[in-house]
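The complex appears here without one of its protein chains, the remainder shown in place.
Should a chain be cited, it is by its letter among A, B and C, assigned in written order, with residues numbered from 1 in that chain.
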Amino acid sequence: MIIVMKSHASESDIAHVVERVKALGLNPHPVYGVERTIIGVIGDERLIQKEQLSLLPHVEDVIPILKPYKLASREFRQENTIVHVAGVPVGGKGVIVIAGPCSVETEEQVLGTAEAVKAAGASLLRGGAYKPRTSPYAFQGLGEDGLKLLAKAREKTGLGIVTEVMEAAEVDLVADHADLLQVGARNMQNTKLLRALSKIKKPILLKRNFSATLNEFLMSAEYILSGGNDQVILCERGIRTFVEYTRNTLDLNIVPAVKQLSHLPIIVDPSHGTGRHDLIVPMSRAAIAAGADGLIVEVHPNPSEAYSDGEQSLTFSAFRELMSEVKCIATAMGRNIS
Amino acid sequence: MIIVMKSHASESDIAHVVERVKALGLNPHPVYGVERTIIGVIGDERLIQKEQLSLLPHVEDVIPILKPYKLASREFRQENTIVHVAGVPVGGKGVIVIAGPCSVETEEQVLGTAEAVKAAGASLLRGGAYKPRTSPYAFQGLGEDGLKLLAKAREKTGLGIVTEVMEAAEVDLVADHADLLQVGARNMQNTKLLRALSKIKKPILLKRNFSATLNEFLMSAEYILSGGNDQVILCERGIRTFVEYTRNTLDLNIVPAVKQLSHLPIIVDPSHGTGRHDLIVPMSRAAIAAGADGLIVEVHPNPSEAYSDGEQSLTFSAFRELMSEVKCIATAMGRNIS
Amino acid sequence: MIIVMKSHASESDIAHVVERVKALGLNPHPVYGVERTIIGVIGDERLIQKEQLSLLPHVEDVIPILKPYKLASREFRQENTIVHVAGVPVGGKGVIVIAGPCSVETEEQVLGTAEAVKAAGASLLRGGAYKPRTSPYAFQGLGEDGLKLLAKAREKTGLGIVTEVMEAAEVDLVADHADLLQVGARNMQNTKLLRALSKIKKPILLKRNFSATLNEFLMSAEYILSGGNDQVILCERGIRTFVEYTRNTLDLNIVPAVKQLSHLPIIVDPSHGTGRHDLIVPMSRAAIAAGADGLIVEVHPNPSEAYSDGEQSLTFSAFRELMSEVKCIATAMGRNIS
Partner (left out) sequence: MIIVMKSHASESDIAHVVERVKALGLNPHPVYGVERTIIGVIGDERLIQKEQLSLLPHVEDVIPILKPYKLASREFRQENTIVHVAGVPVGGKGVIVIAGPCSVETEEQVLGTAEAVKAAGASLLRGGAYKPRTSPYAFQGLGEDGLKLLAKAREKTGLGIVTEVMEAAEVDLVADHADLLQVGARNMQNTKLLRALSKIKKPILLKRNFSATLNEFLMSAEYILSGGNDQVILCERGIRTFVEYTRNTLDLNIVPAVKQLSHLPIIVDPSHGTGRHDLIVPMSRAAIAAGADGLIVEVHPNPSEAYSDGEQSLTFSAFRELMSEVKCIATAMGRNIS
């Protein structure tokens, strides 16, 4: 942590800050400059509030040096974490593809989609039973019945199940049916939910909120890790910007940035990331080329009849094309579809 | 709803879309242009999914015309809604000021602050018992003990209590102690929480998520209204932009925009909106001048010792100065501090 | 400037950086922490490239401490700069209102508007002779003829003239006719233009680019100041964000931020800032309440016939109402319309 004093700060102002730093159990090292004095602070800055120093008289700024997260950092763990979901390793050499409908609608829809994506080479099946919708008048999901249909699809196809959990009170129920529990973008900072998920023994798919910084994203992972669950997969799904030709701006830059700063796997959701079915294939290729460990893609037997997200869903044949394109890029990257 | 056909769409392509619109129970009116055909659609477009039409062959775009919200709209209700919180009317001629600490920390802190803000003319007392924090290592609030301290402060000062509720499971407990239940920015689209709040008989303070559009903001209000609770106060608290000199970008433009589109009251939070105690006074004045119905401001007996948000909290004397400045502007607006 | 070393940096890595700092003519002061070492650097960091240090081996980050601007800073000049435009002081106790059409269209339009805004109390007349338009097919301004019409309006009304200059080659021509030369938002970083303007003896109105940070904005002012022209007025006119209900997001937070960091006057353009005539009045009030030194507003005799920006222009009667509202707020602020 570095304390920047105002240019007019007197010696006694500086002495006061130095004393305060010591009282907080940290070691101050003032550096007297020509225009202003800065004070280097040694010790674990995460244990104090920045305000305890920034609001002292004649302090201009306090600059943290340490990353706010620990367990999620590459420094804490050098090698890549590999998360196993229903036998599928995520974060290793293989590239995974999670596919399925936005919402679970009917048995026929789920089973049909499961079989189609399995045949095309998908690694896991996604489907929403609980749906966070912008409108109270929109379809909100089948709830527990949806979970049961997903479980039935797993029985038939052997594909592990990925589904969203929306509140702490539902964690146990969802964990009973799912192999990978998804935290949606809107819930990335639902700390009650994150804490509940930190206590279970199932892997978590943590989606980035559409206005989350990298620090905030990794701090949400830190909630889960610090509670005892180290099976976290990150997921980029688009951020909110001024851009209007995509529903969100898929931010692939975060993929190599996460690879440098963290040991956790990261996958990409080009369906939500672009909101346009016609951009899913190129952005999926780009995601793998940027170094992502996998994709999560919406697939529907008949997108124009989907209860939700039809505009960003692939048909079965479009999904087969996607798999073929993605395989070429994965191969060029020295990886394979697992 | 307007359907824009691609420029090369044939007559039979158009006929197919027209049939589909009819099958959905709506009335199509094609307008044949030189470059392309558009189809005006009569009927309540909120009842169908946009994708049911946008994914039909040779459709280029589907443009909704109706606002997605109904109950929150000025068209549904012409006159301003006035929400009564512990006897204080919000949304009428008076301008309210909610003040208090970010977090409830100790009895002395809460009672001291309550008395100070009451003496300075505050309308209601705020304080957080449940705190959604970015870091799992930061203070997470006193929980129920915090609620009890707030209730004690109400007894002593007569000020109504405003506090945050973070999940559906805690709504009843918080409603037992609070006069106005706050939905934090991170929970603006926690639909489980919104639904639970729609079933109680207490007013709700709905904070705008830092990346919410106006439509999304009003749709979250619609969740509460549509469940039967019509006592909703909106709150602008800053959006996330590229700007770096404020923690968030306080977006005062939404105040007159909400006044045009909705009948609900709207207040402004300059503490979170700027993240800087030294910008609170000018931005509070500006908020009132823009037409806001009130302010919610963080006040702490000793901001540099605050457990949270010290950098954006006012001291008691700074709060008294704020009240004096705000009164001048309210008067110029033909309003008073209520 | 502070250099943050990587956690694994050895003593010799640190020594290497220390030597390099010395070679650049600055004084290094290492502070050896538990997790990592930081090196405080004394001297004028503006004279070196950040990369000269950040790319050295085992350096994690280099953090500048000094503001990049000097002449524009409050530290360089404590008292407010007052810029005189055709006898009107800007940045003093008075609040100024610049008003007029977006584009100069006809003699009748300019003279009519000039007289109307003068009668309503405007301080200066604005009007565009050179128009930077998004579309090559849109009206690009009358050019020199437009300048002459503006000069004629000055003769008739006595109002000083504010108009945009778009390139270095036109500076002299525009300076011959105008009292205040405007740099448009798109040209805020047109360094050739800024340098040319730094050499003339007329005041400059520098509009913030819609994605400029505060540092970038003040650095553009620094271009003009450092070339010898100290007559610069800043202008906030809205930034680009995800928000859709306004054309831009008028960022009033920059007004008090500039007042702290700089001695230059700042005015606000609610016409471009919101893009909506129906938001101009409330946002103008808010701008003055935030501490702005004035407004620049588009006024047109018949906005629906305007060649440009009609949606954000006021009619004559709406402008009179604006003046009356703004006066109330200015009075409450202890200021007057000058």
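Keep in mind that, in the parts below, a residue touches a chain if its C-beta (ideal position, glycine included) is under 8 Å from a C-beta of that chain, and two chains touch if they have at least 3 such contacts.
Computed from a predicted model, the values in this text were never measured in an experiment.
J.: Which chains here would be touched by the one that got left out?
T.: Across all of the complex, the chain we cannot see touches A, B, C.
J.: Per the definition of touch given earlier, which of C:I39, C:M166, C:I200 or C:I337 contacts the omitted chain?
T.: Counting the whole complex, the residue in contact with the absent chain is C:M166.
J.: Could you tell which one of A:V17, A:I39 or A:I239 touches the chain left off the display?
T.: The missing chain is touched by A:I239.
J.: Of C:G160, C:P203 or C:P303, which sits in contact with the chain we cannot see?
T.: Checking the options C:G160, C:P203 or C:P303, the one contacting the hidden chain is C:P303.
J.: In terms of residues, what is the contact footprint of the unshown chain on chain A?
T.: Spelled out for chain A, the touching residues are 211, 213-214, 239, 241-246, 249-257, 260, 273-274, 278-279, 282-283, 285-291, 328-329, 331-333.
J.: Provide the residue numbers of chain C that touch the chain removed from this figure.
T.: 46, 49-56, 68, 132-137, 140, 166-169, 186-187, 189-195, 210-211, 215-216, 219, 222-223, 226-227, 240, 277, 303-311
J.: Tell me which stretches of chain B touch the chain missing from the display.
T.: Residues of chain B in contact with the hidden chain: 2, 4, 7, 29, 31-36, 38, 40, 42-44, 63, 65-66, 75, 240-242.
FYI, only the chains that are shown with their structure count from here on.
J.: Suppose chain centres are the mean of their C-alpha atoms. Which chain sits farthest from chain C?
T.: A
J.: Hey, how far is the Cα centre of chain A from the one of chain B, in Å?
T.: 26
J.: Just the number, please: Cα centre separation of chain A and chain C in whole Å.
T.: 38
J.: Could you say which residues in chain C touch two or more other chains, in rising order?
T.: Answer for chain C, listing residues that touch two or more other chains: 241-242.
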